[in-house]
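These notes are about the structure you will find just below.
Note that one protein chain of the assembly has been removed; the remaining protein chains are unaltered in position.
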Amino acid sequence: MKKKWVLIGLLLVFLFTFPLYSTNYLLHIGIITLMFAFASQAWNIISGYSGQFSFGHAAFFGVGAYTSTVLLVEYNVNPWIGMFIGAIIAAAIAFVLGFLTFRYKLKGAYFSLTTLAFAEILRVFVKNTDFFRKTMGIMIPLDINPFWYQFQTRVGYYYTILILTIIITVIVYLISRSRLGFNLIAIRENEDAAQSLGVRTFKNKMIAITLSGGLTAFAGTFYAQYLLFVKPETVFASDISVSILMPAIVGGVGTVAGPIVGSFIVTPLGELTSQMFSNLAGTNLIAYGVIIIIIILFMPEGVVGRYHDWVNRRKKGNKETQEQKESVTS
Amino acid sequence: MSLWLFIQSLIDGLLMGGIYSIMAIGLTLIFGVMGIINFAQGALMMLGMYVTYWAFTLAGIDPYLSLPLSAIALFILGALIQKGVLERVMDAPDHNILLITFGIMMIIENTALVLFSPDFRSITVPWLSETIKMGDYVVSKPKLIAFFISMSVALLLYWFLQKSYLGKAIRGTANNKIGAALVGIKSKRINYITFGLGAAIAAIAGSLMTPIISISPSIGHTFILKTFVVVVLGGLGNVLGAFVGGLIIGVSEALAGAAFSGTLNELVIYVIFVLILIFRPKGIFGGGS
Amino acid sequence: MKRLSLLLFALFFALILAACGESKDNFRETDSQQDEATEETSGSEQVDVIKIGSLHPLTGPQASEGQEMRDAIQLAIDEVNENGGIKSLGGAKVELIDSDSENNPEKGIAEVQTMANAGVVGIIGPYTTAVALAATQEAERIGVPFIVDVGSADAITERGFKYTFRIQPPASKFPEAFLKYVPQLNEEYGVELKTVINAHEDSDFGTGMANVLKENAAAAGLEVLDTLPHPFDTADLSSDVNKIKAQNPDIVSATTYLNDGQLLVETLIGANVKPKAIIGMASGAFSNAKFIREQTDINQYIMDVNYAMNPNSELTEEVKKKYEEKYNKGLGPNAAISYTAAKVLLDAIERAGSTDRDKIREAIAETRLTDHILAQEEIVFDETGQNVNAQPVVNQIIDGRSYVVMPEPYKERDAVYPLP
Partner (left out) sequence: MTLLKLEHVTKRFAGLVAVNDVSFSVDKGEIVGIIGPNGAGKTTLFHTISGYHVADEGVIEYKRKNIRGLKPEIICEHGIARTFQIVQPFGNLTLLENVIVGAFNRHKKYSEAKAVAMEMLEFVGMKKRADVRMKDLTFPEQKKVELARALATEPELLFLDEIMSGLNPTEVQEMIEIIKEIRDRGITIMFIEHLMAAVMSLSERIIVMHHGEVLAIGKPEEVKENPAVIEAYLGGAV
């Protein structure tokens, strides 16, 4: 137990001091890594804990990006506030999506494909709506001022997303030890059994998807403020959905540390392959695909899942040897 | 909308629907039997296109004659993918399998990019280039052929699954793995065959598309999402459903395209999709083949 | 298995650190970055290799164009190297660092960083607007000159950036040119083609031009009957073509990429739709070398209002020939723009006589390049960084070749207008 906290402490020290010895490039990679760790952590709530696998979290990401941007550009609303409004709207959309799907007990592939379609609906809607400037996208005017969510250097963005990621991780940790968390896992593991124990499955799933959607929007707002440009093709793309779910799966679905560990593998891995295989375009993506497949083949429960398994087995082993000793001595 | 526009759109929609259908049939077969949502289906189709393209360009083989060639080639590749990779994760959670097929898609697409270059390529087949004209209405020859082949594949596959021994074994595996194993069906081999068949059908779709559009390594993206819609519409795992689903999507897309401005017709497809999922979650024709 | 996971983890970090540790980079941005660049090079000008960067989509649906453009830059570099390198720097050789944007803005930023760390003195790219906006902003922060070869949104050069330059005309110039040239064509050839339907790919590239065309058509005496967007990777345009057929316009205008442009023409012909003119606006198909050469049974007399190479220049012919010999494909206008961008950058390095990014930036700003292959006057940048003389011309495909048909002095031959 203590060892765990020491590790977390060390990690936090590393993350907080990272800008001191990092290059600008590494800081950018760190920011993107944390951003997807954040989004993946949000995804984890509905998909990891309650097992409802969403393939369309780009919907909420995009809503976060667009809401804060439109509010800023059209109505001069501060993005720090716009961020929360975006989250509320995304949560509302998630609520509707959840209501439609869970009400009719959609599960598995059907749920995944519905979320995918939902993200597509939003993308097509935005790109056909004059109010959102169609496919032209919206640029955020440069106005460097932390009060307006714009920082002189990358360090500001880094600490913003770092703190957001820590907050969401704490939230997920608290959920994982709460009634809600246990209910969600119970739903994932065995819905019938969960019901027999008084778990209100519909209500819990609704809470999970609403929370998950709303939180994902924060990452969207951050993305928009970081790049100062949003476009339906970039923020509602299915690529974004994949980038959101990949860290959690690689790291370990339904674990608190999974999405973070996963993102620290997946995102740098993409960079690494593209640097190592830069001579021939495409080879980098082949390498990336191969490595992702290998990771999933050999660690189907994700890196953190593997680790837990290993710890469990070691514990069990220790206990057994202890018991043997005891039986010998007695 | 004038009557002419309506009828012409209907024709175009039906023909395009035939193409969506054949894409969807392969996908639905794989899902129905193995429960895999195969993201690499579009990439497999792309490979089928290249087989036909090269056969035509290098050896002058007519695209419809190279159809068996691409089907066989992709059948083998599909079976190998199943044996080499997917077999190891058949019991893993759905999301793992999904990501694996996603990885396979990346590998196939970018290998094609490295081998064939990203250039758009197209073939011109003289006897196909004339359209059939009936008064004011026009019908594209390669699309018409694709439509009929697609329908034949759907019927053949349906017949195969219902009547042949192997087909029954495949259905048996789909319904009950353990039960099938008890009566001596080797589910591993059935899975090779199923994924191979799915890939072969994707290849047929690709070959049929080659005279119609330009091909490039990333062409699969154009179809994959729409194909998912079709598959769900027809009921995951339902072959005839996938065929009819394809027609429905083709027609609604064309009619919506005629009726609305912009690209809102895409919206129509997804809205139909979500409505179907909500009110008839097993597809219009119920699940299972 | 746990060992494997830990190993992988450690490996990634180690390699990333190694990859980035090679070149030093400071973490405080903007001002200090430039100081360092100055320090690095101000001591002596003994340089062996000068690196320039290329940022284009080399994978994914836009890879075809992206690789064509990257190749053109390589050609320009090879030419300089074969002619003794950068003379003002003692014959230093130029090296291309090429990178794949994957058409993804955050990837674009990372690549700009990587290239800057690798020590490039300037970057050329990136083909699409979303990447252009993000990448130029990053280049601005670091202080590395970024020459946008293709990247159409007007906004790219409207943000007051010092380090951003653009060769191609901004998007709004194309519909403006269309509205200027079509009435001229009407007058010159004695016809009245007034109604237009505009089919365009639906990203900012096509949509932006469609909007300008629609707003200003009436003033030019033209009428836009309908505007038909489609996704660039569409597999079917029969809906759009049916609408065109139903409304029977004089002119079909089109802003497309390659495959959708070709599909549009094929579908028009298949549906027996015969407008009196088909005129592209910056069409990726109608100015594509391969389309022009190979699709002769469908492309006869198609026009395109687009940036183009200067057909009456020997230099152009020479470059075209070299490109084709080297890469076994034709040099299209996009690649020509990239080639020119490389020439501008190389010329600036030569004049700056330094690898200092600021000095090179200044040299680019002072560019006066007359010896180039584009159909425009000398290349000069205004204070926003826009190549002011960049202008679209009217091309027409006749018998498998594209000719400039308007305006003087680039005109090669008379247009066939309207379609016979």
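Chains: A, B and C, in written order; residue numbering restarts at 1 for each.
Following the convention adopted for this analysis, a residue touches a chain if its C-beta (ideal position, glycine included) is under 8 Å from a C-beta of that chain, and two chains touch if they have at least 3 such contacts.
All values derive from a computational prediction rather than experimental measurement.
Asker: Omitted chain: which shown chains does it touch?
Answerer: A
Asker: Among A:Ala42, A:Val172, A:Ala186 or A:Val261, single out the residue that touches the unshown chain.
Answerer: A:Ala186
Asker: Which residue numbers on subunit A touch the omitted chain?
Answerer: The missing chain touches subunit A at positions 177-179, 182-183, 185-186, 189-190, 192-201, 312, 315-316.
We take it that only the chains that are shown with their structure count from here on.
Asker: Give me the chains shared as neighbours by subunit A and subunit B.
Answerer: C
Asker: Which chain maximises the distance between its CA centroid and that of subunit A?
Answerer: Result for max centroid distance from subunit A is chain C.
Asker: When B-C is set beside A-C, which has more C-beta pairs in contact?
Answerer: Greater number of contacting C-beta pairs: A-C.
Asker: Could you put a whole-Å number on the gap between the CA centroids of subunit A and subunit C?
Answerer: Each chain's C-alpha centroid was found; their separation is 36 Å.
Asker: Touching two or more other chains, which residues of subunit C qualify?
Answerer: Within subunit C, residues 58-59, 63, 67, 202, 229 contact more than one other chain.
Asker: Two-or-more-chain contact residues of subunit A, please, as numbers and ranges.
Answerer: Answer for subunit A, listing residues that touch two or more other chains: 127, 281-282, 285.
Asker: Considering the complex alone, what residue numbers of subunit B touch subunit A?
Answerer: 31, 35, 37, 85, 88-89, 92-96, 98-100, 102-107, 109-111, 113-114, 225, 228-229, 232, 236, 262-264, 266-267, 270-271, 273-274, 277-279, 281
Asker: Taking the complex as given, what residues does subunit C use to touch subunit B?
Answerer: So the residues of subunit C in touch with subunit B come to 58-61, 63-64, 66-67, 202, 226-231, 233-236, 238-240, 242-243, 245-246, 258-259, 262-263, 270-272, 290, 295, 297, 329.
Asker: Which residues of subunit A touch subunit B once you look at their complex with the stated criterion?
Answerer: Residue list for subunit A touching subunit B: 47, 53, 55, 100-101, 104-106, 108-110, 112-114, 116-118, 120-121, 124-125, 127-128, 238, 242, 245-246, 249, 253, 280-283, 285-286, 288-290, 292-293, 296-297, 300.
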